[in-house]
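Omission of a single protein chain aside, the complex is shown with its protein chains in their original locations.
For clarity, chains are labelled A, B and C in written order, and residue numbers in each chain start from 1.
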Amino acid sequence: MIIMKSDATPKQIAQVVKEVRKYGLRADVSKGAYRTVIGLVGDESKIPFAHFAVLPGVKEAMRIEAPYKLISREYGKFFEEVSEPKVIRVGNMGIGGDEPIFIAGPCAVETKEQLFKIAEGIKKAGAHILRGGIFKPRSSVHSFQGLGAGGSDKAEEALEWLYEAGKKFEMPVVTEVRGEAQVDLVAEYVDMLQIGARNMYDQDLLTKVANKNKPVLFKRHFGAGIEEFLSFAEYIAAEGNKDIILCERGIIPIGKGKNYTRYTLDLAAVPAIQKETYLPIFVDPSHGTGRRDLIFNMSCAAIAAGASGLMIEVHYNPQEALVDSQQMITPDELKDVIDACHRIHRLIAPRRNEKN
Amino acid sequence: MIIMKSDATPKQIAQVVKEVRKYGLRADVSKGAYRTVIGLVGDESKIPFAHFAVLPGVKEAMRIEAPYKLISREYGKFFEEVSEPKVIRVGNMGIGGDEPIFIAGPCAVETKEQLFKIAEGIKKAGAHILRGGIFKPRSSVHSFQGLGAGGSDKAEEALEWLYEAGKKFEMPVVTEVRGEAQVDLVAEYVDMLQIGARNMYDQDLLTKVANKNKPVLFKRHFGAGIEEFLSFAEYIAAEGNKDIILCERGIIPIGKGKNYTRYTLDLAAVPAIQKETYLPIFVDPSHGTGRRDLIFNMSCAAIAAGASGLMIEVHYNPQEALVDSQQMITPDELKDVIDACHRIHRLIAPRRNEKN
Amino acid sequence: MIIMKSDATPKQIAQVVKEVRKYGLRADVSKGAYRTVIGLVGDESKIPFAHFAVLPGVKEAMRIEAPYKLISREYGKFFEEVSEPKVIRVGNMGIGGDEPIFIAGPCAVETKEQLFKIAEGIKKAGAHILRGGIFKPRSSVHSFQGLGAGGSDKAEEALEWLYEAGKKFEMPVVTEVRGEAQVDLVAEYVDMLQIGARNMYDQDLLTKVANKNKPVLFKRHFGAGIEEFLSFAEYIAAEGNKDIILCERGIIPIGKGKNYTRYTLDLAAVPAIQKETYLPIFVDPSHGTGRRDLIFNMSCAAIAAGASGLMIEVHYNPQEALVDSQQMITPDELKDVIDACHRIHRLIAPRRNEKN
Partner (left out) sequence: MIIMKSDATPKQIAQVVKEVRKYGLRADVSKGAYRTVIGLVGDESKIPFAHFAVLPGVKEAMRIEAPYKLISREYGKFFEEVSEPKVIRVGNMGIGGDEPIFIAGPCAVETKEQLFKIAEGIKKAGAHILRGGIFKPRSSVHSFQGLGAGGSDKAEEALEWLYEAGKKFEMPVVTEVRGEAQVDLVAEYVDMLQIGARNMYDQDLLTKVANKNKPVLFKRHFGAGIEEFLSFAEYIAAEGNKDIILCERGIIPIGKGKNYTRYTLDLAAVPAIQKETYLPIFVDPSHGTGRRDLIFNMSCAAIAAGASGLMIEVHYNPQEALVDSQQMITPDELKDVIDACHRIHRLIAPRRNEKN
């Protein structure tokens, strides 16, 4: 990491960046109100920091040994405008700020009517952002793959519905991109791009998505430790895009016998991750538990654990849903969840502010 | 399960029990206000239920196929005095009732002074029950094994301190029994017997502890699924002791790289278990996270998830503790935790009552 | 699944396929020596099998409920030329036949000299196929990402080396494709395309790779159960490409404390998978253990468990390797491994033939 003097000139900054590239690394230039910091992307062991420390305009040059640096609190603290967590703009919403944010919607978009009816319901229930799956990652090729599987016309039509629903009900919209070929198309229609748990390790997809310069909702793989999760988020940050919302959605359950929950929701990851990074962290209790009857409790627990928001799957008639029907709740149930979460958040907020 | 008529006589009940034993099974006789229910302990496939259904005084006789029956909600609902969860008396405390209960104290009892100082601190902080480890299960034979390792005189002295501290500060006390040989001694001094996570599978210990007719704090093994956890709790219930407080304390973390928490606290197990059994469930965020700086958040989350109480390790000077120093909090920090938990519990309590 | 009569005409087959498509499913037409079988890709619940059973040329029409069908032994047994496992041609090699096959080479291609020197070494040691990583999936963006990270010129140069080394030392070559954008380029140079463990769930990549009509080396994700692994292999088969070599490479280690092996090599998956599918299964002891000193034992064990071959990382000077140096063995050590494996394979081969 190279910290520039507060009066460093653009030319001096450019000179340092040029020098960094000579060593085969990339430079992440972060301009704060008072100071510019340059993070290095690549193997720092090749860099002669003593040489960099004496370049014009440089205040300090130091090696950071960690698989994630650009998203670390250590790096973030040099940006005086970065609160903790960082507030990320998604459409007209600020994620990571004083209020918890609720993303809701159907697991899979099925028809325009279904989407609009659900959008209306979640808006009334107090949700802020509309989600709807179009390119669905599925464990079996023989299952419904989402409308995105029907070819690009069908996919685009579904994306238009999502766009229109967002406009009509005044909510930013998010959908998942599962493959590189979908990124350009999807980015035209949505306010935030989601990378699903199954794609967490797909660094080529991460890189492509990062470059669309839209916020990224980045879900933890169910087999990934926290270090891996943050290290792959770093792939997005390394492209210069730090508008990343992390999302815990459950890890592989262990233990013999039948599983009582679909995954193990790792809520301690929420505060543990907050000690590591300035990025906000969400929780998805729908996939995390796979059980409609646990959503209320685990939503309250996630907010109490410190989550910046939740992502919840909603359907006006869960039994009818083509995908994941056993984990959907209704708009009315969502309202209960959101109300309870706001009350819990207000209870613990004073402490949060005091501690940070 | 055999449900007796409301006017069944003691003689008729005794007859059924006698008949059950003929088939090599044991009978769990549960007398409710209006009705007596007889649970069968053993392999029910040998039992001719049609024969039992026509015995005098029998209302209904049916097979239940499950590894746990006596602790199931299905069985419990025949006892009209059993609320959900069941309220279990520990000294003057009721666990599982309207208020969350807090068990606190040092991981290991070190000296009388240490124990009394901590007992005083947690009492002021609002804790209800005092814990203190004397027989410590440890991963290495080369680590401090608790005062119980010093021979029976030393163990008894430490148990006396615990007893006296409980009397002085008016709190019931609990300690762990690790081996069968300790059960009789420990039961003379404490209000509740704890079976630690490492001993969850030790069915001989469970059986011996159950027969002391004291409440049992029963912790989930870190490698156990929920079905196993409940199936081993059934070993205690099968001895006629249903005063069991379950405790989630974290399962094995998965994922490569360093672990950010010592275990993965499985908070979704709390509501999932509540759907299965009438027994109350506690959470131990100290062992569950292994990190002092996560205790506040995860305590709030556990209560929000619906836990009936918490078990938290406390030391006035955590750095000095001989065991688990990195996960202890101070009495002052405990007070913050307890206050926040009460507030969260009050927020969600109305819903709990309405739903049950 | 629809089984055609032995004298069904091409027109009758085409008619069935057309009918299948009417219901929104795809048809996998497998022509055996005596009979044609049509597998259905998609949700079979929509299909009226009774209607299909009476179409001209149809012998039998039946629903198969499983997340993988096209790769199942049940489906494969209708192809009388399919032995178990199926023999897959890779260049001049047959994988899954009478002899175990050894894929070896450097984890990452570094220079032409390094690659050729290793290729020469493994050829002498008795290896059959040359591997060399060019697009490296890495847990940290700050680590060496393979020559493929240097842009398409550099990637193509490295691919040319691989192609040339294969020609010179008369071995088919394989390399990993990590992202969709690399597939077309890589397919021009190699005999087999590898999908790495981290990309196992990347169904868009799988689909794209499948369509290159080259054999696919498909590695199990470290968090995937066997059912998931086979269900994602089915994505490749659903494109009409059944030249799939499965590869077990270790799953997430569990248990507290330091890991003695990088992953847990799940060797029982080898015979368990062989009961499910006709596809051959390989083992990668290099990634599976992460320890050079365990490669010999675990290679022998993998062959004894029934593996059709091994993939082993080799470097003439392991300490110098830029990636995974701690798990590489030398060509001399490889020779020991291959010799021992052949001897073990001959010992157990008679039983295999007799049992199948």
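Throughout what follows, contacts are C-beta pairs under 8 Å (C-beta built on N, C-alpha and C of every residue); 3 or more make two chains touch, one makes a residue touch a chain.
All values derive from a computational prediction rather than experimental measurement.
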| item | value |
| --- | --- |
| For the chain not depicted, the shown chains it touches | A, B, C |
| Contacting the left-out chain in the complete assembly, out of A:77, A:256 or A:346 | A:256 |
| Sole contact to the chain not displayed, among B:202, B:243, B:266 or B:324 | B:202 |
| Residue among B:191, B:234 or B:284 touching the omitted chain | B:234 |
| Contact set of chain B toward the excluded chain (per top definition) | 40-44, 67-69, 137-144, 178-182, 198-199, 201-205, 221-224, 228, 231-232, 234-235, 238, 252, 254 |
| Missing-partner contacts on chain C, residue numbers | 67, 223-228, 251-261, 264-273, 275-276, 288-289, 291, 293-294, 296-298, 300-306, 336, 340, 343-344, 347-348, 351 |
| On chain A, residues whose C-beta touches the chain left out of the figure | 139, 222-223, 252-257, 262 |
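Definition applied: only the chains that are shown with their structure count from here on.
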| item | value |
| --- | --- |
| Maximum centroid distance from chain B, chain identifier (CA atoms) | C |
| Where chain A and chain B are represented by their mean Cα positions, the distance between them in whole Å | 38 |
| Multi-partner residues of chain B (each touching 2 or more other chains) | 223, 252-257 |
